[in-house]
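As you look at this complex, bear in mind that one protein chain is not there, while each of the others sits in place.
Now for chain A:
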Amino acid sequence: MCWLLEVNMRQTTSPNLLKHRLWLIVPAALMVGIFFLYPLGFSLYSAITLDDGGFTLSHLNKAFDLYSKDILFTIIIVLVSVAILAVLSITIAALITLSPFRSLTKTLGFLYRLPLFIPFIVTAQMMRTFLAKNGLMNNAFVASGLLTPMDTVSFLGWSGIIITFVWKQLAFSTLLISGAMAALDESQIRAARNLGASRLSILFQIILPQITSTLGVAMVLSIVTMMSVLSVPLMIGTGSPTMMTADMAFRINSYGDYHVANALGLVSYCICAGLAWFYLRQNLKEKGAN
């Protein structure tokens, strides 16, 4: 009897309580809804509807017709950048963690963080003056007698975009990766050393297998950032082929064509989602194996 009563009471009180709790999260939910979900939903909606609201794939078709080369270019640029990024940031983080030269690693540990505090557009501007045919880098080569002015090449274009992306994102991903390496128990590394392991085998057999998930997070986040930068392809790219962000800006600024711009947005969203899915699946597989 007694517990029946209690259950009854709970049934009468809990919806009230629930209501109170719901009210508490309303402001946050509203913010997310108005400033994030609504614009996102609207842009997806606009990518697949006509002005009168009817469903259509014509915007997507048009986007692919006009810009499939740029989509491919974007994917290749991003993948190459992220591969270089992974190699460099692992190398730097490993040097910081494993190098026996303490003062060198301290300087390195300070230097690599600098790009964190420089915005993309400033980076792009900097790289522009640095990488151009008569830019700082080539001038330095010429002044040092390594090259004649005739031999200099401009790095503006796809290679410049990659260099800029890597330069800017290196700080962020190295920060994450060296953080994960530093969080490993120092004695795990010592144990490997006194069994005779070289620093290189320690890196590949002891450290990296334990930080793959951090590496994945750093890379996925970097990809999303690179996919969304406009200033770099505009300032460093040569125009054609270019990255999808530049195309979107062009559609909007020159034609006021929001539909195709949104269709391109949908494509880049799908690319990111695909990569994220791939990463999550890898991660789950590993967890399952554990």
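The working rule: a residue touches a chain if its C-beta (ideal position, glycine included) is under 8 Å from a C-beta of that chain, and two chains touch if they have at least 3 such contacts; residues count from 1.
By definition in this document, contacts and distances are computed from a predicted model.
Chain not shown in the complex: UniProt lists it as "ABC-type Fe3+/spermidine/putrescine transport system ATPase subunit", one of "Polysulfide reductase", "Cytochrome bo(3) ubiquinol oxidase subunit 3", "Energy-coupling factor transporter transmembrane protein EcfT" or "ABC-type Fe3+/spermidine/putrescine transport system ATPase subunit". The chain that is not drawn here is touched, among residues A:Leu147, A:Ala197 or A:Leu221, by A:Ala197. Contact with the chain that does not appear here is found for just one residue of A:Leu175, A:Ile206 or A:Ile252, A:Ile206.
Interface with the hidden chain, as seen from chain A, comprises residues 185, 187-188, 190-198, 201, 205-206, 209-210, 290.
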